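Excluded from the complex is one protein chain; the other protein chains are retained at their positions.
Moving on to chain A:
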Amino acid sequence: MANKLPKVPVVIVGMGWVGGIIAAELTKAGHHVVGLERGKSRSTQDYYHVHDELRYASRYELMQDLSKETVTFRNTEKMRALPMRSYGSFLMGDGVGGAGVHWNGQYYRFLPYDFQIRTMTEERYGKNKIPKDMPLRDWGITYDELEPYFVKYEQMSGISGPQELPDHVGKMSKPFATPPMKTSPGMKLFTDAATKLGYHPYIIPSANLSQDYANPDGIERAACQYCGYCERFGCEYGAKADPVVTVLPVAQKSGKFELRTHANVTGIVHDGKKATAVQYVNTLTGEQFEQPADVVVLASYVFSNVRLLLMSKLGKPYNPKDDTGSIGRNYAYQVNGASTSAYYEDRQFNMAMGAGALGSSLDDFNGDNFDHGDLKFLHGANIRFTQTGLRPIQYQPSLPGKPKWGGEFKQSTLHNANRILGVSGQGASMPNRYHYLDLDPEYKDSLGLPLIRLTFDFMEQDVELVKFIAGKTKEIADQMGATRTEMNDVIKQYNIVPYQSTHNTGGTIMGSDPATSVVNSYLQMWDAENVFICGASNFPHNSGYNPTATVGALAYRTAEGIEKYIQKGGSLV
């Protein structure tokens, strides 16, 4: 039977960005916190030999071990969901720091439009603009309300970015913590072309430091070396902000934080109104524990937040048939695929060099920054050129329609390795009534617990978005002085095999209506006042951006909500 442990004030499930931020904030405020992490501990010393594409990128060294737990997937309810047996479409984090260790560091605050998307869409285009099966929702918080929390994340992690951003993105009350990243020749070509076309390009705000930086907590970190090993890798310099080199040391220094690794949480104990404890298994010894707590925080990214609630029967599961319940609804993703490749026969670029967040982008066709009146989709995409460091196993630039192996393939990939600049759109993903997460009826994890099941496909909205954004990428690429350009403007059925994006969202969405959302604007659960759930699982839709900025801001907001809750001694905050 489970070992019952002494009660603690706060227990956090998952030690990535969200868990780390909340642990740091609450311990600084004097609260005792226990952090549970199913994976192992990590430090920058682990990454001295990290420049190993095979081990980290192709063999997923830092990701969740799928032999123990994966997800199942189907495009529609008519299909039988099958397990994702090996990695493809997205990569799930594991271990201290979570996916915050192996992200690229691209930092974008979501747009003011994102937080009030339903209201603003209806105001501008009328109610009929939103398709019947698209449960578009305001977030229950405005950009202005969330703004101070973005600032907190930026100062903590030392975000490097331009002094000024275009008017059509959210206003900043405080400039970025450090100056923007350096400008590579490819960025210059993109910026010049976009400017010539009347667009508003800017250097991508980056969590890879442009210079040495000391944050308000006294944490000092060194500048990025542009070594080209960010996404799927840990940073040996600590230049890329991750929880291990920013917030967790602050929590640890407080003396009020206890981190337990190899602690896989399997359930929340509750009486239907409040949680009393979490149950976890030590993955090394198999021992079971029950950790009572006054406050329970779910801090995994998306899937484990939803899965834990469903397994624990806490909250009302979403049912797409009658559109009731809330746990698991509004699963969304990222709509990539719109892109144009610019080929240069007369020059080569240093494409092996780069940083995860090195690049330039524009938002002229993101959010509602352009007129959707005659368009068959909502929202848009951040259009960008990035130079993240191209590595030779994963990057095989053979030409479309040409052989994928043999002499011609070899010649072509060697020739093109440093001759292609890509302009691409990172598209927003709108929710759909039939896209959701629930528990798989058949497949189990290594402990015998049900896997999370994912039902998702690309819709007409996505096809139209990709076609439109692709045209814009081509327009820009055509101005970049290339020998020729090739556009991709087609997106097909969602396929879990090729890697696309780790920006999964939804499942425990925030909102102002307890009937259709899971948490309030402090990420406090409507149905259990001492349970806080934070992650991209809170997003009612996904924007044309990377999610970490908004997840980070929500984590600071959650920490404040928990403090208020503790001070008030109960009830919703």
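Keep this in mind: a residue touches a chain if its C-beta (ideal position, glycine included) is under 8 Å from a C-beta of that chain, and two chains touch if they have at least 3 such contacts; residues count from 1.
In this text, contacts and distances are computed from a predicted model.
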Options "Tryptophan synthase alpha chain", "Gluconate 2-dehydrogenase subunit 3 family protein", "DNA-binding protein" or "Glyoxalase": UniProt name of the undisplayed chain: "Gluconate 2-dehydrogenase subunit 3 family protein"
Among A:E123, A:D212, A:E345 or A:D513, the residue in touch with the chain that has been omitted: A:D212
Sole residue of A:P9, A:P131 or A:P249 that reaches the chain not shown, by the stated touch rule: A:P249
Sole contact to the chain not displayed, among A:T195, A:T324, A:Q348 or A:S512: A:Q348
Given A:T44, A:T119 or A:N488, the one touching the chain that is not displayed: A:T44
Touch list for chain A against the chain that is not drawn: 44-45, 48-49, 51-54, 58-60, 65-67, 70, 73-75, 79-80, 82-86, 88, 182-185, 212, 214, 218-228, 235-239, 245-246, 249, 347-350, 352-354, 358, 391-393, 396, 404-407, 410-411, 413-414, 417-418, 442-444, 493-497
